[in-house]
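A single protein chain has been omitted; all remaining protein chains appear in their positions.
Entry: chain A
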Amino acid sequence: MSEKGIRCECGHLNKEGTVLCEACGKPIEGNQHIDGNDEKQVLEMRYEGSARRSQTYKRTFVDKTWAYFSSVKVGVWLIAITLFMSALGTIYPQEQFKNSPLPSSQFYVEEYGLTGQIFYQLGFHNMYSSWWYITLVALIGVSIIVASIDRYVPLRRALNNQKTKRHEVFVKRQRLVSKDNDLSDNEIESLKKNLKDKRYKVYEDDGHIMAEKNRFSRWGAYVNHIGLIIILMAAIFRMFEVMHVDDYVWVREGETRVIPSTNQEYYVENTEFVYEEYDPETQEQFSRALEDVEDPVPKNFQTNTVIYRTTEETLPGQEPELEEVTRGEIRLNQPVTFDGYSLYQAGTQLESEYDSMSFDVQLDEESLGEFTFYTDEAPPEFQLEESGLTINVDNWFPELEFTETGPSSFSKFPRNPGLILSIENPETEENERFFYLQEDIIPLSDANQIEMSVTDLDRRSASGLTVKKDNTLPLFGLGAGIFMIGVVQGMYWYHRRVWIHPKDGKYHIGVHTNKNWYGMKQELEKVTDGTNIKEFEDQQELK
């Protein structure tokens, strides 16, 4: 024999490894063990008895690897391991959520003891980005691809090659059968009509009838797996930095700052920060709940922003020329979006910094003048207009702290400003010094005659904004959409076929549905209505 494959008695040439002839469905001798048909009455119809590579070739390394990954059992185990490990990773917080200044090497053991130590040592504190977790997911991906190709290609060929006229054994070994019916031509006609009413396509060949519907439902599983593959591919793309931007910027009220990760192209101005709380007085329906909590419940975090772009004329090193792109109110759940970038409300430092402090200077109950110290400008001296006196700023501590060497500044941010001011007393010509700290001003000598007082303080909030741009989102969306289509396609429609097989004046009827046998039985009752077809026998009982 020179021809490759197996020639069925019906004349169809099947590929090696075929279990049921693609055309007539006759079981092919010697291959029945592949689908387990040798041990049961009902033929395995999941893949139409088609020749799957994984079940046919098992010699070489490639064959074995292919067979391994195409196995649903392996796939299920991979999923089960992934879900188990994922769950384990939530026992203690992941490193990104640990919310502690301690390094992880100390945090887990000190907070959770020995089990915490083990959690850390095994690397579970960074589980979802660990090489083995990613490998697990990747293996699931490989399994999905291999299993899908392994089944889809032969299944499609088998369904395309199927003939209306089937072998008697094939029909009789379906799960639902009704054998040896005496049917009149009228009954056959009404059967066909009923099937057509139920949206079956009815084919006839030499007295044999096949009715089929919803074949596309068989592709649902492959469609949803394509969706999953697209999602996994999107996840791979996302590993590359160029595909997404993830940055953070603090902007004070009144400040304009360059937006990081935009190539110095975009700037954001915080024109105002709005913070609101729920008031039990005005919103009575919440009063019961609000009385129970000690801290006020926030209602709104909002940054009013203007987004600018640098104009093309700007030279490097030059103060950028900005043109407004858009403006908007950023709230939680309401980012501002421009040119693919989005700014999200992420953090707040509520009135955490001092914008300005105003002082009044008096001598002998008479005002010598007033001045305002703006923390951003921090000038070294002030001229009092009324008296022409000069006030020197001897020291400026934006964030005052006291160390062994005296007062110093912890940072350059005016969170706890301290000032040492000196002024020459016009009467005594003595230099008198004052220390502003903790919103109060104190003379540094008991001999000071000049009196200084704080007249006004202006505080400002800073708003933390996350900068995001993600080029992989459309791909994730596409994958999710295809997945949902595939799931619905595969689960809510059923591929159903009815074969009517004439034999010696009697009719055998075999029925197959890929899912929902309960619904099939109900449908059959309607289809056989008005005929004397014997009750269908379910050849597969539930264990």
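FYI, a contact is a pair of C-beta atoms (placed from the backbone, for glycine too) under 8 Å apart; a residue touches a chain by one contact, two chains touch by 3 or more; residues count from 1.
Keep this in mind: contacts and distances are computed from a predicted model.
Colleague: For the chain that is missing from this picture, which UniProt protein name fits: "Hydrogenase formation protein HypD", "Cytochrome c biogenesis protein ResC", "Phosphoribosylformylglycinamidine synthase subunit PurS" or "Cell elongation-specific peptidoglycan biosynthesis regulator RodA"?
Modeller: Going by UniProt, the chain not displayed is called "Cytochrome c biogenesis protein ResC".
Colleague: With the full complex in mind, choose from A:Gly5, A:Pro335, A:Gly369 or A:Pro443 the residue touching the hidden chain.
Modeller: A:Pro335
Colleague: Based on the whole complex, identify which of A:Lys15, A:Lys179 or A:Lys515 touches the chain you can't see.
Modeller: Here the residue in touch with the unshown chain is A:Lys515.
Colleague: Which of these touches the unseen chain: A:Ser86, A:Thr271, A:Ser387 or A:Ser408?
Modeller: Spelled out, the listed residue whose C-beta touches the missing chain is A:Ser86.
Colleague: With respect to the chain omitted from the figure, which of A:Phe69, A:Tyr267 or A:Tyr344 is a touching residue?
Modeller: Result: among the candidates, A:Tyr344 touches the missing chain.
Colleague: For the chain that's not shown, point to the residue among A:Gly17, A:Gly49 or A:Gly75 touching it.
Modeller: A:Gly75
Colleague: Consider the whole complex, including the chain that is not shown, and state which of A:Glu9, A:Asp38, A:Glu111 or A:Glu323 touches that chain.
Modeller: Final answer for the missing-chain contact: A:Glu111.
Colleague: Could you list which residues of chain A touch the chain missing from the display?
Modeller: Residues in contact with the chain left out: 46, 72-73, 75-76, 79-80, 82-83, 86-87, 89-91, 93-94, 96-97, 111-113, 128, 246, 278, 283, 285-286, 288-290, 292, 297-301, 331-333, 335, 342, 344-346, 466, 468, 470, 473, 476, 480, 483-484, 487-488, 491-492, 515-518, 542-543.
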